[in-house]
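Structure, as structure tokens:
On to subunit A.
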Amino acid sequence: MNVDLNIRIHPLTRVEGHGDLLVRVVNGQLQEVHWDVVETPRFFEVMLKGKHYTSAAILTARICGICSIGHALASVRATERAFGVEIPETAAKLRLLAKHGETLQSHVLHLLFLAAPDFLGLPSVLPLLESSPSTVTLAARLKGVANRLCEVVAGRATHPVSIQVGGMAVFPDRRELASLKAELAGAVKDLAAVAELFKGFEMPAFSRETEFVSLKGEGSYPWIGGALLSSDGVERAEGDYLRMTNEFVDERNTSKLCRLSRESFAVGALARWNNNHRFLHPAARAAAEELGLGPDCHNPFKNNLAQLVESIHVVHESIALIEDLLAEPESVQTMAEVSPREGEGVGAVEVPRGILYHHYDYDGEGRVVRANCIIPTTQNNLNIQHDLKRLALDLAADGADDARMERLCSMLIRAYDPCISCSVH
Partner candidate 1 sequence: MKNLLLPYEVTKEAEMAEPLDFNRRSRLMNTHRVFKAEISSITQLTEKEKLFHIRILDPAERQRFTFLPGQFVMVEVPGYGEVPISIAGSASNRGFIELCIRRAGMVTSVLHRAKAGARVGLRGPFGTSFPVAMMKDHHVLLIAGGLGLAPLRSAILHVTENRSDFRNVHILYGTKSPDQLLFDYQYEQWRRVDGVNLSIIVEEGGDGWTGEVGLVTRLLDRIPIEPDRTYAIVCGPPVMFKFVCNKLGELGIPMRRMFVSLERRMHCGMGKCCRCNIGSTFTCKDGPVFDYWTAINLKEAI
Partner candidate 2 sequence: MRYLHIDSPRPRIAVFDFTDCEGCELQLANKEETLVPFLNAVEIVNFREIATGAGEDYEIAFVEGAISRSDEVERLKAIRGKARLLVALGSCACFGGVNRMKNAYDLGAANAEIYGRTPKETLPVRSVKEVVPVDLEIPGCPVSKDEVERIVRHLVLDVPFAFHAYPVCVECKQRFTTCLMEKGQLCLGPIVRAGCEAPCPAGGLGCWGCRGPAEAPNLEEFFALARERGFTDQEINERMAFFGGFEGVVVGGTR
């Protein structure tokens, strides 16, 4: 078949930030396929220079409006490791709870508002307001619980306020925690309905052998800090993140790019699933089986399913965490003493789209000398390109038309749930 395709999407919609997709096929031969990140650079790492440690997390949260809690957590962790601060155990629980709130919020937003329209053949979630208002209500309810969880624990859903160097500035209102626990029980049911919905969606049959990088689970599904692990067998300490990412700059992108053992690697829900699925809550594992998500999955479209499975996991774990927290005495400490000192520290956190690193060098006054942030989407960008190339080749060989090529290529990028503003910080 001699097909000519010329697809230019500028910019791709239903993703966070600006990226362009270009696919050119002449006579059935793939000529060009590009995924270019054209987001405006903001130079956060430069702006961090000279900043006092108390403002680092407030500034870096602004890298991203969707995963601001993740940025704040990575930031305070880097600083605490630089200063040698041990945070109280209760603070660690609260941080994980805030993290879960963000993961749930972000995953639900992606699954139902951004990805689901593709499977339903709609341009966005908005037409559903008319055709299936109950789906929108369900999505809004789930996102609402997630956002309230963030608000109660971190003070705000976007750009948190209680996550501070040394721990958590306040212990949440107990009555609100208790009512959240009840709401989360409702979310378990709502997520079951989402799983039903996704069971009906056809995941494109596509697979490409990929290296997956995540935090290494040790006893539990990992979210905040710990060793770094690749499915190709590379294992490094948190502080050794640079050798896990190998960032470089190219001409076309304002985002940097990363690689490890192969031409590219992937991070995110699917990577975490592949590397750590055995630590998931039984309910999440059962849902994975129902959804047809098996171990060692190399179909990037199934990142959607991994997100859904993780959502179920975090809801169950949040309920348990709240029970724990409610048992804490009134006088419980949530902040440790902090005294700045010269030194450097790295904080690695599994944010919704994958592993996020913040790295700061401090002077003796507690001011940043040098900063580096490596974002999940930065790590995924090259892998998206390689996946796209393979997908476009497959589709061209299959004689796909413009519409199909455009739809599946867009879906593939969206499946990564890229956070493009983030990747260009």
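Keep in mind that, in the parts below, contacts are C-beta pairs under 8 Å (C-beta built on N, C-alpha and C of every residue); 3 or more make two chains touch, one makes a residue touch a chain; residues count from 1.
Selection rule: all candidates are chains of the complex that A comes from, given by their letters.
Bear in mind the structure is a predicted one, so any value in this text is a computation, not a measurement.
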item	value
Given options 1 or 2, the chain of this complex that touches subunit A	2
Footprint of candidate 2 on subunit A - complex, ascending	11, 13-17, 40-43, 45-47, 49, 51-52, 55, 58-59, 62-66, 68, 109, 113-114, 117, 123-126, 129, 133, 136-137, 140-141, 143-144, 147, 151, 154-162, 164, 168-170, 249-251, 254, 421-422
